[in-house]
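Take a look at the structure set out below.
The complex is shown incomplete by one protein chain, all other protein chains being positioned as in the whole.
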């Protein structure tokens, strides 16, 4: 079980860090600006989660999380160097993987600390959406979670809800299903144009 | 006394959450984007306050705060659905109510924890201005607290100062007066164009 969580965690961090590095590339930042954005995106959501839950921040005692951020950065940097371009969907796909992983991990950690289900779902959304929110705010663009036509918070909410409902049966199955729900909703939103009603436009 | 604080708290959260939902409407976000902005605005300032003070974050153990955010969102959503528009002043008025409530509650909680008056005034400003700052940064606009012609931080400072000075007499009267001072200054700034000297323009 713990190995499962550990591997998921690394996967999510690498995916988010890679998305941060790609956003840096899109905005033509220098190398270390890209590195900063990769780290902030990779560990930002979990850092906010732990600070709010009042527990030790996860990467302080475990340096391998920092190496995972570096790995995500280097993978992107190498790929960009070789191909000189990145398909437009890459950022969104990496972001969807990170969103799914951190939604279920955030909810799982919150439940494990003894908080109730509503808090677990909120903390799952915060962990999942937080890193990408910081990334987008730093790059001076409206965060994906708030942009229209994206089913971003919706995906995270649905995945967190599924995890919380199923968690009493089997944590690892609940995490896998929660993750897949987030991923499928996001991919449907991106490639099939699934959407929610907009908020009525105000003038 | 505690009921008084409790009711004020709910009022502030509902007002701030409603202002977040309205900003989402103005930027034409989807439904869940609006929900996210409502929650972040409603509980953002108090979350920052508690994280900095090193005390348990207020909404973790008390889910009714989360319901208050939902209520603020639903009220706005229903009203917007019905009237298809919102008077321009509504966001500013709701924001002023939230600013007043959280300024005095932030200062009150900080004093109750044994910190000195200067820290209480600063934490009142942070609690009052914090949620709105996060809301505006996420919506990619300069926070109201920093925009010119608004007497925003000024209002919060004046209300916090009044509360701290009067708190030794009667907490509830001090809170009511502090709240009213914030509200009056903000409304004067918005509708009567009260203002401070600008910072000299630099080139």
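Order of writing sets the labels: A and B. Residues in every chain begin at 1.
As a convention for this text, a residue touches a chain if its C-beta (ideal position, glycine included) is under 8 Å from a C-beta of that chain, and two chains touch if they have at least 3 such contacts.
Treat the numbers as computed from the prediction; the structure is a model and nothing was measured.
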Residue in contact with the excluded chain [from A:16, A:39, A:163 or A:179]: A:39
Contact partner of the left-out chain, one of A:47, A:92 or A:171: A:47
Residue numbers in chain B that touch the chain omitted from display: 51-54, 115-116, 118-119, 122, 125, 129, 133, 137, 140-143, 145-154, 157, 195-203
Hidden partner interface residues of chain A, rising order: 21-22, 24-37, 39, 47, 51, 56-57, 59-60, 63, 66, 77, 80-81, 84-86, 137-140
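To be clear about the criterion, only the chains that are shown with their structure count from here on.
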Gap in Å, rounded to a whole number, between the CA centres of chain B and chain A: 29
